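What you see is the complex with one protein chain gone and the rest in place.
So, subunit A:
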Amino acid sequence: MKLSAQILEPAVRWLTRREHPAGREVTLHRRRIYIVPTRAGYVYALMLVIMLVGAFNYSNSMAFMLTFLLAGLGANSIWHTHRNLLGLRVSRMPLEPVFAGEQALCRYRIENPSHVPRRALLLIRGDIASEPVAVMDRSNTIAHISLPARRRGRLRPGRFTLATTYPLGLFQAWSWIEFDEAVTVYPAPLSTRAETAGPGDDSREFPPLVRAGGEFAGLREYQPGDSLRHLDWKALARTGDLYTREFEEQQGRDLWLDWDSLPAADTETRLSMLCFLVLRADAQRARYGLRLPGLVCQPALGPEHRHRCLTALALFGQSA
């Protein structure tokens, strides 16, 4: 395996020297599709040789006929296997951020503009393969393949293979596909309690979280992410529009998740802890801000804010 990888890697690089990471969509043209016999294909060829020898020995015309028919069938399957990929359009779908240690799910839309269904298509990356998918004629399907996200940061899925051995399994056709894409891997959340809190006291480090129920300050238009509990149902009944009741909160009650306030630990542990705190604050719907060395996220609330904070943690100390 090692040796073949050593030989294969430069070969693959040379073959794909003109293929650059695609932006959004790749069409599998003739030149992008490679095809080689499978192991079963070699066994099939061996079978044909044995049959041919038998046909010669018995001078049996129908044995010759069958051997040659099977030879034709095998050769024909090159076309059909190749055709199973030809003209497919593969486009990438947005990658959802994941936490380190999870599996990132890379989804690709495979579109079949032709009038022939394409079957048994597999996405392969390394030794992970997707579930086989079929794309019906003039239709599309989404195939997904998981990608282990081990470390926080930006993970580039890199090159993968779209392969098929359909219909006879004697040849494998494939195309290398690479998109210019990356998935954001948040740090793995790490509970601060275990790290810092003394027994029976889980709130020493942080001020108690603000519950809903401050002073009513006024109405504003509903924004996605606002809690349903804060919806003004009367206003909804009156106007048919959604309004969120805003509560006066004291400036000082905003929660600051501060790098410096964490007990001394290495960077990654701190980031993981902050990640946990962001998630908890978000779950408890507290306004929170994040303060990292050289970066500050002003207090806010909602999924976008959460993503901003977690991304800041994910990319901390990394360029781009």
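Methods note: a residue touches a chain if its C-beta (ideal position, glycine included) is under 8 Å from a C-beta of that chain, and two chains touch if they have at least 3 such contacts; residues count from 1.
Assume contacts and distances are computed from a predicted model.
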Protein name (UniProt record) of the chain left out of view, among "Transglutaminase", "ABC transporter permease", "Catechol 2,3-dioxygenase" or "ABC-2 type transport system ATP-binding protein": "Transglutaminase"
Candidate in contact with the missing chain, chosen from A:A22, A:L73, A:A265 or A:L279: A:L73
Hidden partner interface residues of subunit A, rising order: 5, 8-9, 12, 30, 36, 38-40, 43-44, 47, 51, 53-73, 75-77, 79-80, 83, 86-87, 113-114, 117, 119-122, 124-129, 131-134, 159-161, 163, 165-169, 172, 174, 176
